[in-house]
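Every protein chain but one is kept in place in this view of the complex.
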């Protein structure tokens, strides 16, 4: 039984961006040598999230439009009295959630046929970290 | 320390349906023999989710109405340019989330008094899978 921990650093070009990180997670799993277990993937910044869904550009546009509709950019958030301007990004992170746990079976991420792991950035253009912690044999 | 993995296959009669799978999860826990640990329950299809809430038919109706209000069926999703018609189901999965981790204590699911585990189907009438991976002693 072992734990294996790594940190990804991401810096998106756009203010909001959805980055497929499945290959990076697979690479870290390979390095760990774990055959049977789980891996936690968790965004360490409170204006970013992690989710698992389809890798299809139309859907990614739909997700972005939907998040903006339900948790819109708005100058009037109380949070902005601190000098911040990213109240919407905190709410979008809550909506999409900030972490997933991916099962590992036979040395592979045990994902469904269309499941891909995404990093969702809601206040980008600067360095942010994601923690990955795998456990298993 | 051991891992125990199983897959449930569900095929709902309705397009959208909420299925209490607590008994199946308990059965798999019993088979595993684990007394102390955790079990991950995760929907492997990107138009279905897993959540823990009350087993009360009125509430289930409220949840369904609420999901449809916040993530409605709509012909205009970009995702539909691929030939799909289930854009709303992808968004509903994000809203309700696709996985839970249930603690195991003294050989039982350590749930609160009213907590029940549900499979939420948003594009049903076909076979779909849920992965369960328990770890512990």
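Letters A and B mark the chains as written, and numbering starts fresh at 1 in each.
FYI, contacts are C-beta pairs under 8 Å (C-beta built on N, C-alpha and C of every residue); 3 or more make two chains touch, one makes a residue touch a chain.
None of the values given here were measured: they were computed from a predicted structure.
Within the full complex, the residue among A:19, A:109 or A:131 touching the omitted chain is A:131. Although one chain is not drawn, the whole complex shows that of A:22, A:35 or A:99 it is A:99 that touches it.
Listed by residue number, the positions of chain B touching the unshown chain are 1, 36-38, 51-54, 56-59, 61-63, 66, 70, 95-97, 100-101, 103, 105, 110-115, 135-137.
Where chain A meets the omitted chain, the residues involved are 1, 3, 5, 40, 42-46, 70-71, 77-82, 87, 90-91, 93-95, 97-99, 101, 129, 131, 133, 135.
Quick note on the criterion: only the chains that are shown with their structure count from here on.
Centroids of chain A and chain B (each the mean of its C-alpha atoms) stand 20 Å apart.
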